[in-house]
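Shown here: the complex without one of its protein chains, the others still in place.
Letters A and B mark the chains in the order given here, with residues in each chain numbered from 1 onward.
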Amino acid sequence: MGAPFFGRLLHGGDYNPEQWLNFPEILEEDLRLFREAHINTVTLGVFSWSMLEPRDGEFTFDWLLEIMDRLHKAGISVILATPSGARPKWMADAWPEVLRVDAERRRALFGGRHNHCYTSPVYREKVRRIDTELARRAGEHPAVIAWHISNEFGGECHCPLCQQEFRRWLQKRYQDIGKLNEAWQTVFWSHVYDDFPQIESPSPIGENGLHGLKLDWKRFVTEQTVDFARAEIQALRDAGSRKPVTANLMYDFDGLDYRRFADVLDVISWDNYPSWHKKEERITALDTAVQHDYMRSLKRQPFLLMESCPAATNWQAVSKVKRPGMLLAASLQAVAHGSDSVLYFQMRQSRGSFEKFHGAVIDHWGGDSRVLQEVAETGRALECLSEVCGSGVRSDVALIMDRESRWAMQDAAGPRNENLRYMDLFLRLYGAVRAAGVNADILGEDQSLDGYRVVILPMVYMFKEGFAEKIRAFVSGGGTLVATYWNGVVNDTDNCWLGAAPHGLTDVLGLRSKELDALYDGDCNAAAPVLGNVPGFTHTYTCGTFCDVTELTTAVPVLAYTGDFYAGEAALAFNRFGDGTAWYAGALFEERLYQDLLRVVLRDAGVQTDARALFGGSGIPEGVSVTSRARGDVRYVFVQNFNRFAVRIPAELPQGAEVLYGSFRGKLEPLETLVVKFS
Amino acid sequence: MGAPFFGRLLHGGDYNPEQWLNFPEILEEDLRLFREAHINTVTLGVFSWSMLEPRDGEFTFDWLLEIMDRLHKAGISVILATPSGARPKWMADAWPEVLRVDAERRRALFGGRHNHCYTSPVYREKVRRIDTELARRAGEHPAVIAWHISNEFGGECHCPLCQQEFRRWLQKRYQDIGKLNEAWQTVFWSHVYDDFPQIESPSPIGENGLHGLKLDWKRFVTEQTVDFARAEIQALRDAGSRKPVTANLMYDFDGLDYRRFADVLDVISWDNYPSWHKKEERITALDTAVQHDYMRSLKRQPFLLMESCPAATNWQAVSKVKRPGMLLAASLQAVAHGSDSVLYFQMRQSRGSFEKFHGAVIDHWGGDSRVLQEVAETGRALECLSEVCGSGVRSDVALIMDRESRWAMQDAAGPRNENLRYMDLFLRLYGAVRAAGVNADILGEDQSLDGYRVVILPMVYMFKEGFAEKIRAFVSGGGTLVATYWNGVVNDTDNCWLGAAPHGLTDVLGLRSKELDALYDGDCNAAAPVLGNVPGFTHTYTCGTFCDVTELTTAVPVLAYTGDFYAGEAALAFNRFGDGTAWYAGALFEERLYQDLLRVVLRDAGVQTDARALFGGSGIPEGVSVTSRARGDVRYVFVQNFNRFAVRIPAELPQGAEVLYGSFRGKLEPLETLVVKFS
Partner (left out) sequence: MGAPFFGRLLHGGDYNPEQWLNFPEILEEDLRLFREAHINTVTLGVFSWSMLEPRDGEFTFDWLLEIMDRLHKAGISVILATPSGARPKWMADAWPEVLRVDAERRRALFGGRHNHCYTSPVYREKVRRIDTELARRAGEHPAVIAWHISNEFGGECHCPLCQQEFRRWLQKRYQDIGKLNEAWQTVFWSHVYDDFPQIESPSPIGENGLHGLKLDWKRFVTEQTVDFARAEIQALRDAGSRKPVTANLMYDFDGLDYRRFADVLDVISWDNYPSWHKKEERITALDTAVQHDYMRSLKRQPFLLMESCPAATNWQAVSKVKRPGMLLAASLQAVAHGSDSVLYFQMRQSRGSFEKFHGAVIDHWGGDSRVLQEVAETGRALECLSEVCGSGVRSDVALIMDRESRWAMQDAAGPRNENLRYMDLFLRLYGAVRAAGVNADILGEDQSLDGYRVVILPMVYMFKEGFAEKIRAFVSGGGTLVATYWNGVVNDTDNCWLGAAPHGLTDVLGLRSKELDALYDGDCNAAAPVLGNVPGFTHTYTCGTFCDVTELTTAVPVLAYTGDFYAGEAALAFNRFGDGTAWYAGALFEERLYQDLLRVVLRDAGVQTDARALFGGSGIPEGVSVTSRARGDVRYVFVQNFNRFAVRIPAELPQGAEVLYGSFRGKLEPLETLVVKFS
């Protein structure tokens, strides 16, 4: 099934009219302000369970249907949410099994949200029933365009039901307890299991050092959550709905392997809450871009920006008001990276409780605010960009970011435990690709590498079965590989690969890792160009955090360490393998190395970009983002200036190109966006 | 009932002879040293329960009565404490219900102090019995001058008995569960209650986001504690005692709303433990002054300094020895702000356990120490100031500091969560009043504003029902209001007031708050004088933390922001309303702004001070505190130099003035105190 096509870029967000049923004048005013703000879509029903089923089996849908009618009449579409993100108190009181048990084996009291056992048959049955009712009574309403399953899935439960299910899952995975013991190396510290029923989930007051157990527990939590989502979708389908389904994912969320949701959901959506203005906007924009690309790459299809904040959030230590223009720039950045929507949490600020100060399109004052005006401006921009809806993103470059590998790496107990600086490394590599105006996909190890020209492996600590072979084939077939330190260390069950590292790639890279030195945060080394190095590097780059000391076989050194007992050893090297090339960058270098390296890599790999047509030989100024979407031969190139100063666009508008949004006048003001259509 | 009059300034403190019953020579030596140290009062019985009732229903009062006889013979009065601050182990063993249950629902083991359920009928009955015995056997002893109830009330209990009592309290408050749902906005996250028995107290492992619940829980804890205190007092009264009753309160204690104790206690007392010498003494002195004024304002009567440390404390990270003169200055500061006593914890250092190194009048060495000499000097000073006893404090200025509002604000989850810097703002405003030598009262929202000329609202986040109306009446009747950002945001149940903010005061202030920007700690803005501003401000003041962006209606701008997207908008403005004036200070400014602003405000409001007679036009030097007590036409003006250098007193001794304590010689040495009597 391809990505669902909504026909227009969606603009709106989470709306909770059930908080205002006693204020009919406010519900009326909302519609007027939605119109003014160019809103075309709202999400209803998130956390509405108490209002839809106030007592077990008693349903009240009238208020919902009435609101939907009025929205529909106003031309506003509805994304309908299942209410399973928070359950009513009557359920917790009658069936305590729906409450989670934490890793210390304490049953939670009722409270908060996302607080239910995904295994509990009672909970699953209650969810199935409300979902069925919802689909039957409201699902076919003409306003409805999609389903939104639960809300921000996350968390884990250690109750007896989950323990049982975990053991069943393990038994299916390993069949034989001997295989599990081998896979988890339980002989270490005498933790050998005689049988599956002996196994308990990891706990700070119990087993906490068995890496294989901890990794499999995380896998199980993902599988159980996916299974829960699958059951919700099935309930909707059984009730006859065929509308596309999404669930809202979260920023770099560590609790679940989102890759496992890709096959279950019709469209990926996510909630994006950057701390704009905390760091320079260009830094925050790059960080956000990674997440957009990661979400898009899950299905390699357009996604939805399901939540974002129109004003200031309320849960950060300090929540700055968004500066004028920031909302528009951030919203269009999502579209530039593949989103078919700009949706907000929330349409109207609630009066009370935990999120009463979370920014909203309509605030407590309730009038025509600056925020409302900026939302309206964003709405007009989206209308202008309407034809972009449904177009894809083409990337020649893939970076591997695998959640299971990251789980294992975080739990490694290795040379550095304090701060692996994984994201620093990732951002430097990603940023170097993006600085060239080149799109990038961000993939799990299981995704196909077909069609890419460059593949980058930043600290892919775990090489799962078959991954090394896939990389070998990619390089020998003519691809370019860029690998870093701390690659290919462990296998699927978090046991170290024996023999030379990176596992399976030592001939591809023409070297092996001998010793991985960890540096204290204040420590520093540097890498200087080797005389006559092929790519012609001339600078010396500082490096730190990790310095890999390697033994070269066929690889050619480019940079060599200048300090410590491994001075003179290769810090950067490349190797020809089959028809391809493989680079090894052995330390965490300063940003500039990655920029210089990727410039060479992308050029040699023949990666093209429309950015060249706009910025010519001088290159894209730092802080300017160039991203493109495409449909057939048509390319929509988004140029955004995330600097706090204006930048020049030196070129003329290329032939065949036209301005779809913004103005082409030789420069871009801070936070300004320009969209050029090439066809 | 007016404040009890003790006839002399009390000097002494907590005394635990029960720790020394096996050391008769030490008990003898104590009396000799008390005499040497000019001690006239001791507190007996705090934590003596085990010694008074070693087994359930077995009482041993002989040792106590014997000590009281000897003290009385030595001219030393006794404040008699009920022992309910810590209970014997036999009680916890026989009735575990007396032990507290914490928010995670864990029943405590026996240990520590302040560890009992205030609801438990068993505990209440045991307390009633011991209090009755104490009152009957010792309460009418001629040495006794007052009762001291329990010790430093605090803490909360989540046991089933407390849950039940909480629900009963809520039912009485809201009558109808629908009203409670509305008040707490339970529809948010689907937490609607069907009935009162469903409600549970807040918990980190349960409900923790429902602001209304959390606020009402804190109110309940206060009410339950007050009720417990009331029951203790009733036991004493039922046993026939008519002596005045106090309970010792604590520094800026967040756990209870002390306003609720004002009606229950005959006299307020508190325990004061500043970290002298950690910061400059003038800074610590100002911080301490706030607390003295807050305590005095609870009943607007003289209070008692119930505990203070004659030497170094033992529970701070670093406890510096008090420098020579510090004890005297700190003790007289209490009297200056309205205390009729200087009492210490403790008279003699215990040999063992948790407080064995807490400073005392008599230390382990047991001899004639520097501390003992300084205590004696303080005793002589108090004898010299004897006539001050019972006199009041008159203030033209009131600052609002409301515990319930602070509770709500801390829990707000708003623009800043890390550090609201409430006390920084409060101290800058309070310090600006005190720098002018003007007394200040510190009031809750429920206290009367009659007779004040200036009322200051520093971050009064919660405007309870009727509060805005009281302020309106105050200003329109000719008063001067100084308000800051983050005023009038929520109502009594922590729901946001809808419409313009500050709630109910936008016409009084002539403006409304549009956006409250939060700044990171490193961020900074500034406010520059508006051309031709009426008060004639000429400086530019830095500001940060919060910057309120306002829309002015009738207000006149005085300062305008110089930076960010709201540059040029008003940062300080004033408005005429009725016969009064209202100022709005929209950001956290540097100290100087508040000094400059209050100088204008106090002058325009016609606030007088005797400080002018002593320091003339040049004003009071920084670090010098001028405070006054009054009885009829007589004023006792305390001048204290908290600087580390001497300061000049430029004026001659005014006519009709006489020196009551210290010497008038044109200057004050560091930590020196001068008391001048005007009549």
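The rule we apply is simple: a residue touches a chain if its C-beta (ideal position, glycine included) is under 8 Å from a C-beta of that chain, and two chains touch if they have at least 3 such contacts.
A quick note: this is a predicted structure, and the numbers were derived from the prediction, not measured.
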Option from B:2, B:75 or B:112 whose C-beta touches the chain left out: B:112
Chain not shown: contacting residue from B:145, B:239 or B:312: B:312
Residue of A:5, A:315 or A:565 touching the missing chain in the full complex: A:565
Given A:386, A:417 or A:553, the one touching the chain that is not displayed: A:417
Residue among B:28, B:66, B:93 or B:622 that touches the chain left out of view: B:93
Interface with the unshown chain - residue positions in chain A: 104-105, 182, 184-194, 198, 200, 202-203, 205-212, 412-418, 493-501, 512, 514-521, 564-565
Residues from chain B at the interface with the omitted partner, ascending: 16, 18-19, 22, 47-51, 54-55, 83, 86-90, 93, 102, 106, 108-113, 278, 311-312, 314-321, 323-324, 349-357, 364-366, 369-370
